[in-house]
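One structure, as structure tokens, below. Some questions next.
All protein chains but one are shown at their positions in the complex.
Chain lettering (A and B) follows the sequence in which the chains are written, and residue indices restart at 1 in each chain.
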Amino acid sequence: MSVLSSVSRAWAEAGEPPALEVRGLFVAYDDRTVLEGVDFRAEAGSLVGIVGPNGAGKSTFLKAVLDLVPRLSGAIRVFGRPLDKRAGLVAYVPQRASLEWDFPITAVEVVAMGLYRRIGWFRPVRKHHLRTALARLERVGLADLADRPVGELSGGQRQRLLLARALAQDARLYLLDEPLAGIDAASERLVLDLFAELRAGGATVVVVHHDLDTVADRFEEVLLLNRRAIAFGPPSRVLTAANLARAYGTPVPVRSWNDRESLAPASSA
Amino acid sequence: MLGDTGPGIGLNTLVVASGAGLLGAGGGVLGTFLLYRRRVMLADAAGHATLPGVVLAFLVGLALFGEGRVPVLLFSGAVLSAASAGLLVETYLRTRRLPEDAATASVLATFYGAGLVLLDYVQALPVGGQAGLERLLLGSAASMLRAEAELLAAGAFVLLVVLALSAKEFRLLCFDPGFADAHGWSSRRLDLLLTGLLLVQIALALPIVGLVLALALVATPPVIARLWVDRLSHMLGLAALVGGFGACAGVFLSALLPRLPTGATVVLVLAALLAASLGTAPRRGWWAVALRRRALRRRSASVGGKR
Partner (left out) sequence: MIDPSDFLEVDAPVLLSGSLAALACGLLGNFLVLQRRALVVDAVGHAVLPGIVVGFLVTGTTSEAAMFAGALAASVLAVAMIEFLQRAVRIEPGAAIAVVLTSLFALGVVVLERSDARSIHLDVQHALMGSLETVVWLGAEDWSAIFDPERLLRLPSMLVRLLVVTVVVVTVLFALAKEFTMVVFDPAHARSLGIPVRFLSLLFLLLCAVTAVASFQAVGAILTVAMFVCPAATARMFTDRLRVQIALSALVALLAGASGYALAAWAPLLCGFERGFGAAGGIALAAGILQTLAVVFAPRYGILVRRERV
């Protein structure tokens, strides 16, 4: 893993544009600001976490990056291109809870939604599309449940299902909103392995994450967010007591960094 | 009948107006609790679902007294009918296959359809007084019987008293139903009481506002109040004031001007108050929000300008 990420780093130095670059992002809902001038940069092939307290604007950040919520100002580039040219490059996994799970649809049909760009307007989903979708379900270990209505899946299974749908998009940048929240250990293991696999294939993964204790183990770079970008960089430098106190407004106990050093990815050391 | 002498304000109009005012105040208080319990549309279902019960009560009246329009009977029919609609909604929800709004909508429309069929049946009967039934659809203070006006005033007064006595418990229910449960007030029972009071409110409102618009008396005043104040106790007071004023004003206006149906007038008075509040309320009004948004845009432009 570390070899691969240093390769991608080398590419970055050779002038490949970053997978995602955000400058001066400013977002407001009605008259309430949610993000105030956030800068962010994810190099191609990296695994980046976004952390911060509730209501810090983490989800909004992802949505703004995808043009799902209007920006007051800010420039966004995906692989060096403007947002309207991002088609096919970005896959988005929204928060599990934001979906209408009580819906008469089967798991494999949901995954086929990821093939939308290949199927096209007006055309029906055909057999070979479903076969492709089934292959993606296999990658997340849900092939057995392909014909289940989605309402019958557990939280972890639902998360894996959404990942399979994102995989079906064959994107280069994956934006995931809280994929590790409230899922069982087996699903978590599977999701983390999948991130590694994606990076091995050269993809970039940006993950909104809630658990400070595990950030350092999992991400090589972290954005600490609370309406503004409090800090950005390797976890060991970002998650300092001072930064965390600024982000959360109160001292936050995190396991000491000395325990961490050995766990942190080599590339960030 | 009360309004036989034509447009104008007589003693009878005063009786109706004071009853309507009390009912409007009760509706404001009740509606505020409903708004917090996210159950305003229950009032819509209750309103429409009274129709079959009222028509059946009319038939019962005919059979027992030879007179269909017995206020107490019609009132009871309305309450029972709406209550059974509520039970049907609960039954639909027990399947966990239907969202609450769909369950509410289908019951509302079905009961109303049943009511229309029954209404057609009554109209095909060789008896008089059916015209009074159709009036329940849209309400008309002018054609209210003396007994109906008295029932309205008395009922609305009792409703207000019950609301005042149980306001403390309902406030608890709105803020923290779990806490209410833990302290010995079953939230389920309180919800049931709230629903029961709502049914009474709707049934009382039928003769003046009509079953289609009875909902407005509980729906609009709390929304107006919410634009101006934040605290629940202030909201309750303001909603009661607004509801009482709107209902009174509507009754007087429709008595003074020709061809102004009472129910619709009451609703329009409330709607006008809401429109004015939406424009001018200090923090949530359109004007205030627009000003703040402009300031925000300026700030973001200056922040973004450093690019």
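Assorted remarks:
By definition in this document, a residue touches a chain if its C-beta (ideal position, glycine included) is under 8 Å from a C-beta of that chain, and two chains touch if they have at least 3 such contacts.
Since this is a predicted model, take the numbers as computed values, not measurements.
Only one of B:L30, B:L74 or B:V107 touches the absent chain when the whole complex is considered: B:V107.
Per the touch definition above, the residue from A:I119, A:L192 or A:V252 contacting the chain not shown is A:I119.
Of B:A219, B:A240, B:A255 or B:L296, it is B:A219 that touches the chain left out of the display. Note on the undisplayed chain: of the listed residues A:A28, A:I76, A:V110 or A:L167, the one touching it is A:V110. Even with one chain removed from view, chain A keeps its contact list with that chain: residues 30, 63, 66-68, 87, 90-94, 98-100, 102-106, 110, 113, 116-117, 119, 121-125, 149, 151, 165, 169. Interface with the hidden chain, as seen from chain B, comprises residues 35, 38-41, 43-44, 48, 88, 91-92, 94-99, 101-117, 119-121, 124, 137-138, 212-213, 215-216, 218-220, 222-223, 226-227, 259-261, 263-265, 267-268, 270-271, 274, 278, 284, 286, 289.
Here is the rule we use: only the chains that are shown with their structure count from here on.
Put simply, the C-alpha centre of chain A and that of chain B have 47 angstrom between them.
If you check the complex, the residues on chain B that touch chain A are 99, 289, 292-293, 296-297, 300-301, 303-304, 306-307. Residue ranges on chain A touching chain B, taken from their complex, read 23-24, 26, 28, 30-31, 33, 36-37, 72-75, 102.
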